[in-house]
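Missing here is one protein chain; the remaining ones are kept as they sit in the complex.
Naming follows writing order (A and B), and every chain is counted from residue 1.
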Amino acid sequence: MFDLTIVTNWVHGLLTGWMPSMPWLVTTIECVLVGLFLLVAYSVIAMIYIMYERWVCAWIQCRLGPNRVGPKGTLQIFADVIKILQKEIIRLWSTDKFLFFLAPFLVVTASVLTFACLPWGKGFQIIDFNIGVFFIVAVSGIGVLGVLLAGWSSNSKYSLLGAMRSGAQMISYELSVGFSVLTIVCLAGTMSITGIVEAQADGWFLFKGHLPALLAFIIYIIAANAENNRGPFDLPEAEHELTAGYHTEYSGIHYGLFYLAEYLNLFVVSGIAALLFLGGWMPLHVPGWEGFNTVMDYIPSTLWFLGKAFFMTFVFMWIRWSFPRVRIDQLLALEWRYLMPIGLVNLVVMAVVVTQGWHF
Amino acid sequence: MDELKDKILALCPQAVADTSGELLLVTVPDAAWHALAVALKEQLGFDYLTALVGMDWKTSLGCYYYLTNSATQEMLHVRVETADRKQPVLHSVADVWSVANFQEREVYDFYGIAFIGHPDMRRFFLRNDWVGHPLRKDYDTSDELNPLRLTDEQNEDDTQRWVEDEKGRVTVVKDKVFADDEYVINVGPQHPSTHGVMRYRVSLDGEVVKKVDVVSGYIHRGIEKLCENLTYMQTLLYTERMDYMSAMQNRHCLCLCLEKALGIEVPRRAELIRLMMDELMRLSSHLLSYGCLTMDQGATTAFFYGFRDRELIYDIFDKTCGARMSMSYHTIGGVVADVHPDFVADVRHACDVIEKNLAEYHQLFTGNVIARNRMVGVGLLSREQALDYAITGPSGRASGVSCDVRKKHPYSLYSEFEFDEVTRTEGDSMARYMVRMDEMVQSIKILRQACDKLEAEEGNEYCAKVPKVIKLPEGHWYQQVEASRGAFGVYVEADQESKPFQKPYRMHFQSPCFNLVGVVDLTCRDNLVADLITITASIDFVIPDIDR
Partner (left out) sequence: MEVKIKSMKHEDFKDNEYIDGLVEQLRAGGTNIVVGKLDQLINWGISNSLWPFCFGTSCCAIEFMCLGAARYDMARFGFEVARNSPRQADYIMCQGTITYRMAPVLKRLYEQMAEPKYVIACGGCAVSGGPFKNSYCVVKGIDEIIPVDVYVPGCPPRPEAFFYGLMQLQRKIKVQKYFGGVNRKEKFDEALAQPESM
């Protein structure tokens, strides 16, 4: 399987060959290149996702979806981007201006940071920490701050209600996400993202980990949906109760940033699901089927990762467009009365499974 | 009728009873009215205030109260008036029938009659700073008095009460709707889930609703006043623009009322076509309310499925009437034109498709655990409350009130058809939703029978002979039909003055949604904000029908 570290090492060698006396400049240039790549990938993925959602939603609802702008509607998203970039940004008088303008950037920063940690393929990731998973869980928490600030600084009752709801919701469900991630860390024996992926070389954790892994997967899907403010848990922006929730007062590109982050977060949670349960960029291997395994190995690892992430996204969209919205008290009861205790027990069971060596 | 008359005269010797009209008319002086009202409700069982019609008889102002005994379906109406045109006051019956609360506010708005003992005497439809009372015959319509104001309304919290002490002196007491320290959130008039331009001012404690103040009138177009300047044929137009989801039934109601006044016999085939159109409209309306209810709870896909099937019904309307909405199809004496040749086949097809899809709807939404959690036991309305607030239609039947006008006061050809009146006893949002879903099955049943009957019908007569100039005899009539959302009533009063074309002296539309909105505060209290949306969606009112 192709390893992208060859390319990165070559670029590094080339740059050091040019300016051997200035290693700091080499590092700076590399950082800028990586940053640029990251931002470009970020916006491209977000745009693809917005269209993906619109087509999937149309398909589920027996509609056609965008098909007029450009061939098959593919240019629709560019029209939207141009539109939203030139839209007026309304400066409200009764808001806390600094916080009001800071909030969308906080939300985007959180999603860029989590996005940066995803392993895109073999050797194709920004940095390989030994605490990678821990870092993801930590930085995704910044998003809550952005949402809370947006609601608070807008000085609008609807926004405030939306922000309060989302604060309660995201903080609660972070626990469940954490527990299901911990369950897998326990199974893999490492927090490093590469380590987790490589541990799945001979079988994905979803199949390897027995019942606890399956349970953790289900809990993860529910909790990730909730943390993402999507699906049946879109209370913070519940359109039919709070008009647009915490971003009611935002216009133009500020609103665009929220919109962008929402879809990127969807990619991030799908990516993490793929990483933890579906083997990340590892190809599908069935023990014993040598020919099949070799064919699978020829598919580039990046495609494997993206394919899995897109599949997970489809599941999230399917859930979103099928279920009605839950109520705030039901939402919290679901987390604190069911998901969290089950997650805790599940973690213990997983620890027992691992120590006894019952997993495959 | 005579028996009832004797009973009432025994209860209230000052009353004058008149049995010459279609219903027993009791005229009572204002001072004796409240006592009689209590007696009528408690001793004679008249527990359902069907309609309250404000009137201006030029020399005096007053009201007609149409009352129904919900057990025997006996009806009568009471006339109460006051000769004082400067500061007219009557006694309120809001404590006897709670539905009178909003009805009396409407009368106060239109005629300026203040009701003694009413808890919250504010205008209902017009702005707080409106000058005059538009339905009075001497109302000045000039634009200088009430120009188009682009400033916001002020003093929304102020209300007033008329209080009478033991000596009979009437004083006005100022009140506040909300206390100063309440967290009041404004839902509407432009809000995605108010289904139009309704506005609630909701006092919250955290996310729990403490009180809902309904502010209506954002689409009040003054239809009743407009009707007074049109001929009878022209007034038909407005019935479709009140509850546009029961356009056919509403128009049918006014046609029936005028036919009753004129003594016109409608051909059987025409009546059959009308009935089928009514039921198609009901199907369409219930599909819409399914869609809106699901969308308000976030299940967007279900909404699209509901709309997919409505298109079938729209096609039928389109073919026969030439329009998808506001069909203008019923007319005095029958219908405007004969049905399209494909009509029966199309109806059968639509029935089959919708019947099949109903199972899919139940699968998608009804059995869903989230939907059940959100609707079961939410927004309870007991049978007594429903009667007290005169809640009819699917919402009333969900509380166990048997109030289907098609069964209770059969009109058109409904007595010939086999169908069940769907009632439930739970009285929660789920029951209201389920009643609608089950009524669709009944409508399909009626339509299938009607298709057979229409095919068997000979001839192609679709309208009776109706005089070119419609001239009603002097008098007043009241007719009700079962619209999609409850009992829709029309009150018509004719005099002989306006010439050469006769115009109605007074036309009042008793819309079911007007009563439905009265229970919003009652059902939403102590529920969450999210429940407010569920409850209002399950009660399912159409705002232009409330505001008229």
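The rule is short, and it goes like this: contacts are C-beta pairs under 8 Å (C-beta built on N, C-alpha and C of every residue); 3 or more make two chains touch, one makes a residue touch a chain.
Bear in mind that the values here come from a model prediction, so they are computed numbers and not experimental data.
Colleague: I'd like to know which visible chains would be in contact with the absent chain if the whole complex were considered.
Modeller: A, B
Colleague: For the chain left off this view, which of B:88, B:217 or B:393 is in contact with it?
Modeller: B:217
Colleague: Pick out which of B:2, B:138 or B:152 touches the chain that's been left out of the picture.
Modeller: B:152
Colleague: In the complete assembly, which of A:11, A:38 or A:58 touches the absent chain?
Modeller: Selected residue, touching the omitted chain: A:58.
Colleague: Would you mind spotting which of B:187, B:245, B:434 or B:520 touches the chain that isn't drawn?
Modeller: Considering the complete complex, B:245 is the one touching the chain left out.
Colleague: On subunit A, what residues meet the omitted chain?
Modeller: Residues 54, 58, 61-69, 73, 75-76, 78-84, 86-90, 93-94, 155, 239, 243-244, 247-252, 255 of subunit A touch the chain that is not shown.
Colleague: On subunit B, where is the contact patch with the chain that was removed from view?
Modeller: Answer for subunit B: residues 125-127, 134, 139, 141, 146, 148-153, 189-192, 196-197, 217-223, 225-226, 229, 237-238, 241, 244-245, 288, 291, 303-304, 307-308, 310-311, 314, 324-326, 543-544 touch the chain left out.
Here, only the chains that are shown with their structure count from here on.
Colleague: Spell out the part of subunit B that touches subunit A in their complex, as residue ranges.
Modeller: That would be residues 183, 185-186, 191-193, 207, 294-302, 304-305, 308, 364-365, 368, 370-371, 373-374, 528-531, 533 of subunit B.
Colleague: In their shared complex, at which residues does subunit A touch subunit B?
Modeller: 57, 60-63, 157-158, 161, 232, 234-235, 238-241, 243, 321-330
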